[in-house]
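Heads up, one of the protein chains got dropped from this complex, but the rest are sitting where they should.
Now for chain A:
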């Protein structure tokens, strides 16, 4: 029995080191593969206020829309398919649905519609799907994946009509839905938005200046200690505990140095990989003008309740649904990339 009490669900941490000067570096493709991002946190060393270029970029992040009580069959509407899905780069995710309890839906930029359904809903829907990769002893979670751009799902075809009938009469799901798209991508969501209650939101940006920040040696610190330190900075947790403190023994990993000033920026909302790529480019430009010992960290959190994670692979929630990555960028164009995934995730790319 004591052996079982020691066990915890599997977690994965992928640590990569390379340089942006290497043509084969995969940062760009890895960023692109995490479609549904909730939060981006940036930590700039030796910086007290956001440079103007960075500030203007943060305010230019793509807006997103919240559609209330959207019937799911509307995602199969012919006009929506033609004006949005077929144009590509439309991102959709069900809002306030819990992946371990409710039915969740995601619309990926490549036109794939993913429905993560409980057993009853899947059986009522009556469409092809497969059991969740993360079903253990009982099959209580099913995933239906449909390529809306495929010929067999063109309006009027048999498979399209079967799914449409399923979502209209057998399982008329309605849920709040987050939608976004690239501004210059050619897609238009107006046809869909005009029929339902919707609101436009822009990502919420917050900044905080930090002084006398104890900082570990980023090159030699072990990955978990480094991520713990960064998590403490992000959550305003004190790292100045003496060894005799009753409450906490959390300290900054040794060896450490003190950074006189740092800037913490956070952006929350439905954030697109395209905007994250632009942010990384801007941070690299900013770093090129800084001291040689300066560095930047960027953490991107994926949505906990998204049915897909990196590269459209299935994502689940066991005790937690963490799927995030942290990128440390240095002045000499080298980087450290840490990708973290939980028990119900495949290995990050």
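A few points about this structure:
As a working rule, a contact is a pair of C-beta atoms (placed from the backbone, for glycine too) under 8 Å apart; a residue touches a chain by one contact, two chains touch by 3 or more; residues count from 1.
What we mean here is this: contacts and distances are computed from a predicted model.
Not every chain of the complex appears here, and the one that does not is recorded in UniProt as "Ribonuclease P protein subunit p14", selected from "Ribonuclease P protein subunit p14", "pyruvate dehydrogenase (acetyl-transferring)", "Fructose-bisphosphate aldolase" or "Oncostatin-M-specific receptor subunit beta". The chain not displayed touches chain A at residues 5-8, 10-19, 22, 24-25, 38-39, 41, 66, 95, 98, 199, 201, 223-224, 227-228, 230-232, 234-238, 246-250, 268-269, 299, 301-305, 319-320, 322, 324, 326, 340, 342, 347.
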